[in-house]
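Before any comments, here is the structure.
One protein chain is absent from this view; the other protein chains keep their places.
After this line comes chain A, so read on.
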Amino acid sequence: MKDFIIPNWDETDMGTPASKATEQVTLTIDGFPVTVPAGTSVMRASAEAGIQVPKLCATDSLEAFGSCRLCVVEIEGRRGTPASCTTPVAEGMVVHTHSPKVKKIRKGVMELYISDHPLDCLTCSANGDCELQDMAGAVGLRDVRYEGVENHFEVRQNGEANARYIPKDDSNPYFSYDPAKCIVCSRCVRACEETQGTFALTIEGSGFDSRVSFGAKSDNALASDCVSCGACVAACPTATLQEKSVIEIGTPERSVITTCAYCGVGCSFKAEMRGDEVVRMTPWKHGKANRGHSCVKGRFAYGYASHNDRILNPMIRDTIDQPWREVSWDEAIAFTATKLRGIQEQHGVRSIGGITSSRCTNEETYLVQKLIRAVFGNNNTDTCARVCHSPTGYGLGKAFGTSAGTQDFDSVEHTDVVIVIGANPTDGHPVFASRLKKRLRAGAKLIVIDPRRIDLVRSAHIEAAHHLPLRPGTNVAVLSSISHVIVTEGLYDEAFIRERCDWDEFADYAAFISDARHSPEATALLTGVPADAIREAARLFATGGNGAIYYGLGVTEHSQGSTTVMAIANLAMMTGNLGRPGVGVNPLRGQNNVQGACDMGSFPHELPGYRHVSDPAVRDVFDKLWGSKIDPEPGLRIPNMLDAAVDGTFKGLYVQGEDILQSDPDTKHVSAGLAAMDCVIVQDLFLNETANYAHVFLPGSTFLEKDGTFTNAERRINRVRKVMQPRNGYADWEITQLLANAMGAGWTYTHPSQVMDEIAATTPSFANVSYELLEERGSVQWPCNEAAPDGTPLMHIDGFARGRGRFIVTEYIATEEKTGPRFPLLLTTGRILSQYNVGAQTRRTENVVWHDQDVLEVHPQDAEVRGIKDGQWVRLASRTGETSLRATITDRVSPGVVYTTFHHPDTQANVITTDFSDWATNCPEYKVTAVQVAASNGPTEWQEDYAAHAAQSRRILPAAE
């Protein structure tokens, strides 16, 4: 039998954070001997012994504060009654937590608290979930002697308005702030500071006048710096900061641990339920990616699952100018299977394909690529990673031998110098950003390489040591200059390179990079980054201790995306920053399961586990199990599919959970490709933009409605658990199985765990993964097999997956997309905290209060010469197309650079982006488009046509009775 370590998933609040000391201390608490690590608080030591000391201002997610005086204890040989939360244990200490003296003190403290608190417990939204209520009970408070005195909770006192009363602040759509119920324990303020790192909350006033405040007097929760992460709500012991959903529905009766379906951080959540209704999503303290933290999307923006726009019945139509017709599942599936087989008979086996979803589970993705390979009989499968991190897969595969990040998120706690390049973690990966900011506040240094002054460059209590505001498209030149400095100044880690890499290869690389053309002085004109700044940043990274590189799509979405990834790998290797905590190459993956989609063989040239389809031994593994004959030729990538469609050789596409019309570049080309196909099948929650060109719509299910797994950016495989029945009738994997079987597959899966068993049986890096293991461990990071039965938090510890790390020459080659007199500005794109990807989910939640439209950031100089004012409509045009949106004037962008997001289909930023792409992977060059901006009066003709066409395409015939 396997010797499983049962993790401690106890949710008891231990009062103060665990000590990381290794030295053990033994003391006696209420007569019981307890042994704990040095530095542990007396409160936590008591909790370890099973004794809960009453407390209000303490919670184990925050440092001890010692303000409520409820947790006082007596310690033999010490004077007075110290707070147990702020008193560290000592060897031989004898503690009494329940002496007559402390009992009396606690009762007095509680009496004072309650004297300034309304006694409306029965109708209070925190009834049953209130620590103040619990503590009043715990200390045996029976009456309150202070009545009729000044308080903060009565609207009127003595017949007059109570000047101390502050009405409830309901400005945030998801939680309310009711100052009348506040006990000023500061947990919210400290959570905002320590956990989230935003510092939006403060305590204003002193003594009896102390109040929690969202910054300036005029600020309410919404107008403040608050990012609505929910940390304060989770920390609040009373009803003061409370989820509106709890106020409306009541307290939950059960909870299910699951994984967020937004970004690649992959936070673990407790879906707290009443019946089949989600009461709230709260971050799970044992989640290893998020460690009990959350952001506004995962915590609050789940309302799309029950939005009226969700399509719940399958629909078909013969041509895309017809309205949709609702049909039974049987009819929809039969229609689809007949169409696809018909196309193959007429145009050949390779004339159809599919796109797997980076939002669906590993099991679902695996089945879609299996459908394509084993049932369609070709390799025309691709996934949204094509347009985001395909260069990561290629570049890291070449340098290290594995197509994934090297670390876990905990690693950041050991980092001394961080490079963030082409990523905006506070918006794109907010929970990781909070962990990074915590480390920066503790003294780690930060180098930001980004055309835009992202929040990390300078915000509350953090400031980057260097911001290198490079010109979009010059990543390779900047990284080469950094490497040039490190090599020519002899700052490289020779011992690491000799041990882990090929020294001769490094010598060739060193000769290449030492050339004067790579010096910061030589590249400064091109990159726009002052040479001194590059030299200083390079020296800091090479000599500042543990160096970690975090990067995002600002690296990959370029014509030299793969080359930039290789340059990052070179930089990590030459400085010896691989194979231990605190270092590494860390791609911040975009979607919740984009890592998993790549792992599961979504790419047209690779079977699950990144093995090329031309390898007969690998094909044989699957052919034996699937009874198939896998095509040894690579299939079409998404842009190639669209090209082939326009050429007339690609006619049918099955798209699961992906909106290529909105998310892929050069919208007009995408729509032309889709329009040229005979059968487009869209499986999604909503009639997305791609569905405007679809012949079949198969309604999909949400992450709340199915079982499965997601793999996050740390390679961590997390469980997704079904908390309600699919409103559309089937989980997505079941729909794929229906289609496969209608095409003759004969699949018999009854649960996703069986699919995971098949993945484990065929894919060496998943060999030990099973649902049983995930139940035991919570999560595991691949590779998880005989060699690493517990999974692999850190990769390349003793050697690289490919053997020796490979230095690859990275010459800067300028993109063909160039500015000129007609298009003098460079457009770069990104995302914002409150919205996610194409916005299909977040636009259908209250998150729109933060971002109801895409806007164009323009530098004041560029705005002035064009006569553009803040908030005005502007026309944004490139060689590819044009659109209109409102401008915002800001010096976050450099002169010559404009920036927007792509969350709203009525803006369609991608009508502007070009079809230039990464040389190795065809990942589109979203981040560099030459544009012109001019004042305008409103939406362009194209936008109006598009909106009219979309409305026309979305007509649904009333169901036949």
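One rule holds for everything that comes next: a contact is a pair of C-beta atoms (placed from the backbone, for glycine too) under 8 Å apart; a residue touches a chain by one contact, two chains touch by 3 or more; residues count from 1.
The working rule: contacts and distances are computed from a predicted model.
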*asked:* Missing chain, UniProt name, options "Nucleoside ABC transporter membrane protein", "AAA+ ATPase domain-containing protein", "NADH-dependent formate dehydrogenase delta subunit FdsD" or "Lichenan-specific phosphotransferase enzyme IIB component": which is it?
replied: "NADH-dependent formate dehydrogenase delta subunit FdsD"
*For the chain left off this view, which of A:N577, A:S671 or A:T792 is in contact with it?*
A:S671
*asked:* So one chain is hidden, and I want to know which residue out of A:E76, A:D120, A:E633 or A:D790 touches that hidden chain in the complete assembly.
replied: A:E633
*asked:* Can you say which of A:W503, A:Y771 or A:W919 touches the chain missing from this structure?
replied: A:W919
*asked:* Out of A:G657, A:G881 or A:P939, which residue would touch the omitted chain in the full complex?
replied: A:G881
_Can you tell me which of A:T81, A:T527, A:S559 or A:Q932 touches the chain that was removed from the display?_
A:S559
*Would you write out the residues of chain A that touch the absent chain, in ascending order?*
350, 379-380, 508, 559, 562-563, 604-605, 612, 614, 633-637, 640, 643-644, 646-647, 649, 666, 668-669, 671-672, 808-811, 813, 816, 880-881, 915, 917, 919-922, 942, 945-946, 949
